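Omission of a single protein chain aside, the complex is shown with its protein chains in their original locations.
Presenting chain A:
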Amino acid sequence: MVIRELPSAATDLTEGPASDAPPRTVGRRRLRRAVVGTALFAGLPAALFALWWALSAGSTSFFFPPLSRIVDTFGTTWTPTRIGQDVLPSLVRLLAGFALAGVVGIALGVLIGSVPRLAWALGPTLAFLRAVPPPLLVPAIMLVLGIGDGMRITVVAVGCVWPVLLNTVDGVRSIDPLARDTVAGLHLSAVQRLRHLVLPAAGPRIAAGLEQALSLALVMVVISEMFAARDGLGRSILVFSQTFAIPAMWSGILLLGVLGILLAFGFRAVQRWALAWWFGATGAVR
């Protein structure tokens, strides 16, 4: 996909109030823009939800119960105990695997991106490994590590390391040659170069890689729990469907969807904060 608009110094400058308009109209215009923006943002999702609610209200279908019943079941199914037992472990595995993939992916990516010979030597191997569908590695990793949190975290890490690694390589390689030469002239240490040149310059690409990795992490953790697990969100949803607890199953699907949305939106908030800091700190280099 096309890189999502990244916050940059340039957009910050243009976001300011138009200097030629009197302050009061600016305030009113801003208010109107906020109202229209909210309507555009929430309007269709709310309408679709209402439509689902209305259309399913009289449903007698066993597989597609009324939304009102799903929402009722949501409260009784996802009690604090159950969240502690099934949702939190999934989230912890997800974040642990994601963090592992982030550290390994960025470290390897910086290394491969900075040493062309290493990239040439590992190119074919990486191309093949990347093409192997990560879900298929679940049985293999299970064999080596057994059924436990270590296996689950490894599965998540292996599944989502690729976007981080490839985007980091790409970001490091596309560093402005002029900036690179300038920094070379400063005789900085390797750590300083990393801190002041490489990571800030590759930052937006790394962030794009991490964003994809996070959505893959949720998929991988659920797959690992559905394939073999004693607890976790994926396992619960599968058990609900196998025991024909249909409203509970739908509530689990809703929860999974909400988690995906929260992770995506949460990441974007963190990214906006982190990249603003990055750009600010490197204003002198860029």
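Side notes on the structure shown:
As a working rule, contacts are C-beta pairs under 8 Å (C-beta built on N, C-alpha and C of every residue); 3 or more make two chains touch, one makes a residue touch a chain; residues count from 1.
One rule holds for everything that comes next: contacts and distances are computed from a predicted model.
The listed options are "Na(+)-translocating NADH-quinone reductase subunit B", "Isoquinoline 1-oxidoreductase beta subunit", "ABC transporter permease" or "Cell division protein FtsQ", and the UniProt record of the chain not shown names that protein "ABC transporter permease".
Although one chain is not drawn, the whole complex shows that of A:Leu55, A:Val103 or A:Val132 it is A:Val132 that touches it.
Only one of A:Gly58, A:Pro124 or A:Gly185 touches the chain withheld from this view, namely A:Pro124.
Screening A:Val144, A:Leu178 or A:Ala269 for touch with the missing chain picks out A:Val144. Listed by residue number, the positions of chain A touching the unshown chain are 1-3, 40-45, 48, 63, 112, 116-117, 119-140, 142-144, 162-163, 165-167, 169-170, 173, 205, 208-209, 212, 215-216, 218-219, 222-223, 226-227, 234, 237-238, 240-241, 246, 249, 252-253, 256-257, 260-261, 263-265.
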